Structure formats: structure tokens, C-alpha cells
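In this view, the complex is presented without one of its protein chains, the others remaining in place.
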Amino acid sequence: MNSSHAHHPDRLLPADPGVREIARRLLNHVEELPIISPHGHLDAQMFVDDAAFPDPTALIISPDHYLCRVLHSAGVPLDKLRVGGTEGASPREAWRIFASHWDLFTGTASGYWLEQEFAHVFGIDPDRLGADEADAIYDELSATLAQPDFRPRALADSFGLEVLATTDDPLDDLAAHRTLAEDPTFSPRVLPTFRPDAYTKMYNEGFAENVTRLIDTAGDGKTGFAGYLEAMRNRREYFKANGAVSSDHGTHDSWVHPIDDAEAERILQKGLRGEATRAEAAAFEGNMTYRFAEMARDDGLVMTIHPGVWRNTSASALEKYGPDTGHDIPFRMDFIDGLQPLLSDFCENPDFHLVLFTIDESTYSRELAPIAGYYPSCYVGAPWWFIDEIDAMNRFRSATTGTTGFSRYSGFIDDTRAYCSIPARHNTSRRVEAGYLARLVAEHRITEDRAAEIIVDLIDASPRRVFKL
Amino acid sequence: MNSSHAHHPDRLLPADPGVREIARRLLNHVEELPIISPHGHLDAQMFVDDAAFPDPTALIISPDHYLCRVLHSAGVPLDKLRVGGTEGASPREAWRIFASHWDLFTGTASGYWLEQEFAHVFGIDPDRLGADEADAIYDELSATLAQPDFRPRALADSFGLEVLATTDDPLDDLAAHRTLAEDPTFSPRVLPTFRPDAYTKMYNEGFAENVTRLIDTAGDGKTGFAGYLEAMRNRREYFKANGAVSSDHGTHDSWVHPIDDAEAERILQKGLRGEATRAEAAAFEGNMTYRFAEMARDDGLVMTIHPGVWRNTSASALEKYGPDTGHDIPFRMDFIDGLQPLLSDFCENPDFHLVLFTIDESTYSRELAPIAGYYPSCYVGAPWWFIDEIDAMNRFRSATTGTTGFSRYSGFIDDTRAYCSIPARHNTSRRVEAGYLARLVAEHRITEDRAAEIIVDLIDASPRRVFKL
Partner (left out) sequence: MNSSHAHHPDRLLPADPGVREIARRLLNHVEELPIISPHGHLDAQMFVDDAAFPDPTALIISPDHYLCRVLHSAGVPLDKLRVGGTEGASPREAWRIFASHWDLFTGTASGYWLEQEFAHVFGIDPDRLGADEADAIYDELSATLAQPDFRPRALADSFGLEVLATTDDPLDDLAAHRTLAEDPTFSPRVLPTFRPDAYTKMYNEGFAENVTRLIDTAGDGKTGFAGYLEAMRNRREYFKANGAVSSDHGTHDSWVHPIDDAEAERILQKGLRGEATRAEAAAFEGNMTYRFAEMARDDGLVMTIHPGVWRNTSASALEKYGPDTGHDIPFRMDFIDGLQPLLSDFCENPDFHLVLFTIDESTYSRELAPIAGYYPSCYVGAPWWFIDEIDAMNRFRSATTGTTGFSRYSGFIDDTRAYCSIPARHNTSRRVEAGYLARLVAEHRITEDRAAEIIVDLIDASPRRVFKL
């Protein structure tokens, strides 16, 4: 059986006693700071409704593709976890499956988050996890979730949530965000993020319907590519007016090259008819990333790019459970090859902010640090997805700091659909930063005073600065 | 002069005293476990003959391309090491050359293995290695090798060898394996592995002859591609009947895409005439990997893939010494791009086992851990070849564990042609696992009790589970 360190004050800190002592002191400077989450995937409506979460499985298991993929790798069919609205098992049965596979999570990022979440959010000793107490814990959690203190707003308070960005469709009316902004009893800033992917990827289902609706709704009567661009500009303004500070782009790769409007028009029309070639679709997407940079230069929204993931690699899982269900696999990135026009044309401008994320660690020292270490627009995004993990975060710091120092970092990004994991994720990041900086102090590379300044800057000032909060 | 730590009980364990103490305890749980070697390159006939090894050079130097390549980099011609059957020096002279270059091995994986091998298998103090005692050691080793305790079977006993897989041509009659299986006096399981590379790579010499023989021998009278597939299926059954648990595929790259049988037939015929283009040869190979996955789904053999090595980069060395003589160089891998059809079509099935090896470490966190962390068929192979090395093994754990935990690992693979290095290789791996887990314990990430369970699982249960032993 696993046994948890979730309550150990030195958990996740470096093993060396001297380094750990420094890390502990550095952590003190930031452990209780409010949580700033400038990119993630929660639903703003959750805070408007402020309803009790239905059951432990719906809160903790089914929406978290990190968890589901680990269980799936052990042969658990995703419908047994109620993924994508399926109901192959009852919530309680799904919970039992999760609990009986608890050992699989040892050493994983998800395992660390879950332990913290159980211990600190729900007051459940992670040592109890496993098949034996599955039902007991399910019942306790169910009772807990029924209490007013465990509704979304109350949790936001206890989490210390100051800023939370959601990720939204350009045509979203943002009513929930407006309601929250106007509610004097709700203090966190819940900000929408403009994410136009469903309108730029011709190779995805629904493209034609989406684009037609976009142009019809927001194109100011213009048609074709002109209407498309106009609609994008209009919706960005609408997002800004409703609190958005950034747009996010889950581009297939890092290809960003402008094409002229006539060519874009031609490809768009083919795309609307479902006739675009793969090369045309890529050219359209690469052009749009460039056009979004133009818009960002003009409207000031921060631009974040999350490229390099082959989505939905499993045909059968896509069909049964839909997208975002764990079978996305990253691929190799070549940043400079694709990004050069964007860098050259926009990134000498300190007011334009571009945050580059990657799952390909080989690009950190080779491309992203050199890019962010020169271009005043560019920031290196926190380790993303599969590399949002203790050792990987250390490798990130090690690979970028020599070139960029500490000033070109996005701040920590939790990027999560798992609401109750947010404190654990941010706390993990703070511990890793403390440990990394403590090593530099112990190696007589920087002083502890300077490290204390830096850790506060990394945790608190960086996300505010980079995301214009 | 070098001086050896081969006898130090803490050798290869982490430097931090606290971590080391934990590592030592963890190591105790596994250091004496039997050796399971599910993939390697020894000759089963060696155990049938059970003859004394001819001389130290023939046993230790000439067949080990790890050693020979280090010596070659210092300007030693390979024939002086009696590589590939050459006789540019006597065995004793070759030994002297090796001994006089002993310093080159400091810090290399081979150096660590050799020290252990000399100290623990042959009782020779590695401190004595070097030019001065070259002859004395040669004589001592020669005397040792003449003793009955140093014949292959006796060594297998003293090594604690429980399972040893060989790598075999599909048309091999497996007589040696059968003899061993039927011999009640010989306890290790020596299992054949079906390796059809010589029949799938049109660009290699002998392809047409090999394939013609295969179809004629095992095609059940069918001809062309149908006969080719039938022969493959038949020989796999024959291998299974003789103890095989896996097939191994040294594919050029990770391209696995099905083509229809008519196209395969067309390319096969061109290949048999020596007229296939490079693209056709690649398409044929990529199709066959897909077809072998189909066969594996049906017959249950574990599928292992070792891609991404440019074989025989030195034209002159290939001509003089033949293949596998040290001048193979790895190249960049893009797993998901090539593997997606195989993943999507076969890898949702927990009964189909696919082990993916790589020498391109950048793929660990980017592709292999995400793949093995979702697809129930997929396992990440132990660090292979140039990265079967202490620091690299630690990087492997660090890069994969956050995503996969400890359950998606192949178990250690020695993959060797150097029989007497087997205990040292497995011991090295056990020490590295102990050190890695000890760090996690010391960082309050996992408990020592859980680490003790995990290390036993990694060393003993993983290879049995993954290779269906």
C-alpha cells in the first residue's frame, strides 16, 4: 500500500539537508500567496450556479484525463470511469475502480496532486486510499460535498483564488463571466480567454458550421475571409470588454506564416466546402496565427500558443468517448522554423506578449530560451501537461535559466479541468521553485536574499506582468 | 592508473549520505533476485555445447562492440581486436591492446561492467588492469576459463540466470532451444525470439535469397506475398511451440502504416528483383511491422521494436569487419508520426503487448511516456544501447515516471552479446533503481515501504508481466 507524505512540511523539497533548509525558508515567502491561474479549463458557470458537486467521481475522476489515462493504461475502459458522459459504471463503481488502482499513481504528477487534494481539501488521509476503504471514502466525500463549505465559491475562498482564467469559444456570450464580475459578494476575478481553434482547423469536424455561424453572427455583414477576420476582431473586443486578458491557440504545430487575403479567401471557401487539402488547411491555420498576432498587437490581448500535440490518436476512443479523453500524444517541435515570421514581424515590441508552451523539452535550451532571451515580446510558458511534474519542472529551470534568467517566465499555469487539484498544483510548483533556487544558493551561485526576491517574483509578479493582470 | 570500486558495497549509489542509506536498504530487497533477461544476443548452442571458452579475448573483447568501439575511437584497428573473425593480432596481443587502453574506459558504461565482471566473475582485482599486468591477467583468465566452473552452464548457475532470450532467424530450427528445454539437468529457460529483419529490409544484402527461401520452406505452397505472410505466421507458431514469448523488430524508423496486399505484392516482386526504390522499401517495411502486429494480436507473442539506428555508417568498416562492429549511429525519432496507425488499431487491447525502445531520450517525456501512459498495450523499453548507462537510466526514470508511474516499464533488458557482463549489467540497473527510488523517498514523495514494493516489481515482476513469462 501507498502511504502519503501529504502532510510532511518538507514534502517534494530536495533531499540534501543543507539545500532543504534553504528551500524551506524560501518556500515560506510564497506558500501562502494567493493563487493566480491565468490559463485553465474550468467552467465559469460553476461559480454562478455555486451548486454542490454531484458526487466524488464526477468531481475528481471523470473530467480529469490525467487520471483516466493512467487507469486506462492498466486496461480500464474509459466508460467505466464515466468519461465523456458515458455510464459504463455507477459513480460508486467508478470510484471503486479508481481506488483499487491507487498504486498505479505512485510517482506520477497526478498521484502527488491527489494526495494533497485528499489531505488538504477533503481532510482524508491518503494512506486510506485503496480498495478496502473505497466505499467508506466515497461516502465521506459524498457527505463532504453536500456541505456548503465545499461548493465552488466557498472552495475558491479557501483555495485563496485571486485570478482564474477560463478558456472559451469566441461566440460564447460570457454571461457567466459578466455575472461574476458584477457580483460584489464574489471576489476572485474569473476571466474569459479567447480560444478560436474550432474556427481555424479545417480538418476538424464542424469547421464549416462554426465559421458560417461566426461570420453570420459577428462579421458586421461582411462575408468570406473579410467577414471572418472582422468577426474575430469583434469577438476579441467583446472578450476584452468582459475581462479577457489573453487569447489561446492550440495550434497543430508552430507554423506561422502569412499568406495574402486572396489566397486565404480561396482556401477558406474550399474549407467551407470540405475540399481543402491538408497543406491548404495547414497554410490557413498558419496564416491565422499570424493574423491573431496582428490583432493582439492592436488590441493588447496576450497571445499564448500551445502547439505540438497530435490530438485523438486512438480512433476507437475518439468515437466512443470524444476528444480530450487521454489519447493525445505530443510530437517533436521545431519552433524557429515555424515562428520566424511572427518573431521578426511582431516580437521586437515589448507591449505585444507572446507565451510559448511546449511538451518537447529538447526545445527549451535550443529554441525557447534563446527566443525569450532576446525578443521582448516572448515568454517561456511553464512546463505543460505531461511535463507539469516535479522533476520536469526542475529540468525546465535548469534548461532555461542560464540563457533567460528568471525574467522571461510565464508564471505557473495549472491548465486544469480538475478544480480541487488547483491548490496542490500551485503548491507543488512553489516547492519546486524553492528547491531549485535553494540549490543555486547552496552552490554559491546566488544569495539567499536574491533568491527570496526571485521566488516572490516568479510566483506572484510574473503572471501579473506577463498576463497584464 | 584506474582503481576499482567493484567491491565497494555502495558503488554506483547516490552520493548524499541520507539518500544512500535508503538506497542500500532498497537494494537489499533485489540484489540477489534471479536474472531475467527477456532480450539479448547470445547463442543458445553455447549452452548445448557447454564447452570451455577458447580464450579471454574471444570471450570478452572481440564480440563486444561496446568495447571495440571505444578502442577503435583511440585509433585501434578492429582487426587487431579480432573483430568479425579477423586475425590482425593474436588473442594475447589483442588482450594487451585492450589492457594498455584500460584508462579509456573510465566513466563509461562498459568500464563499470568490466570492473564488476573482472572482480565478481573472475576474481581479478580491476586495479591490476593496464599494460603492466596484461600478460599475467591473460594467463590467469586463460587458466580460469579452463575450469569446469567457468563453462557456460556453470556460469548460468552462478549468475542466477532464470530466463534468457536469444534473438533468432525465423528459419532457425531452434534445435538448441529444444535440446535445452528437454534437458532436466539445465534449469534456465532459454527462449528463442522471432526476429524477421533479414526478410523485411529490401535494402539489405541477401533479401531476395532470404525471402525466397522463407516462402519455399514455410509458405505452405503459397507464393508471393501471400506465401510470405503465411510463412511468417507458420514460423511464429513454430517459435511459440519452442518457447518464444516475443518477436523483435529492428526497424529502420518508427513508420508503421498498412498498405493493401496488392501493393505489397507489387513491391515485394520489385524487391525480389532488386528494383525497389527507397520509398517502396520503406513502405514495405512499415507495412510488415503493421502485419506483425496483426499476427501478434492473434498469436499473443509480445512485440518489441528497436528503431532509429543508422546501421553500418562506415563503409570501410562494413566491408572489412561486417555489421554490428560498432559504427551504428542512432538518429532522431518521431514516434507518434509513424506509430499512430499501430496504436490506434491494436493498442487499446491489453492482451497485445508492445515494447518500444529508443536511443533518442528526447522522446521519453514527449512521446513514449504519454503513449505508454494511455495505451494498455504499450510499455516503455529500458534504456537501450548507448543509454544503458547509470546517469542515462536516471534520466529515463526522471523523464517517464511523472507520466507513467512505475507500471509501464519493460523491466531491465541487457541486450548483450557479452555473456559474462550479464550479472554486472543487471546489478548496475538494480543499483540505479535503488538510488532513484531512494531519492523519491528522501524527498518525501513516496514512502520507503512503497519504494520497497516498487523495486521488487521493477526488477522481478515487470519483465515477467510484460514478456508473459
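When the chains are written out, they are named A and B in that same order, and each has its own residue count from 1.
In this text, contacts are C-beta pairs under 8 Å (C-beta built on N, C-alpha and C of every residue); 3 or more make two chains touch, one makes a residue touch a chain.
Bear in mind the structure is a predicted one, so any value in this text is a computation, not a measurement.
Per the touch definition above, the residue from A:Glu140, A:Glu162, A:Glu237 or A:Asp334 contacting the chain not shown is A:Asp334.
Check A:Thr401, A:Thr416, A:Ser429 or A:Ser462 against the missing chain and you find that the one touching it is A:Thr401. When the whole complex is considered, the residue among B:Asn28, B:Ser90, B:Thr106 or B:Thr223 that touches the unshown chain is B:Thr106. In the full complex, chain B contacts the hidden chain through residues 1-5, 8, 10-17, 69-70, 72-75, 103-109, 111-112, 310, 313-317, 326-332, 359-362, 386-387, 389-392, 395. Interface with the hidden chain, as seen from chain A, comprises residues 16, 18-19, 332, 334-337, 340, 343-345, 347-348, 350, 362, 365-367, 369-376, 378, 398-399, 401-408, 439-440, 442-447, 449-450, 453-454.
Simple rule for what comes next: only the chains that are shown with their structure count from here on.
Mean C-alpha position of chain A lies 39 Å from that of chain B.
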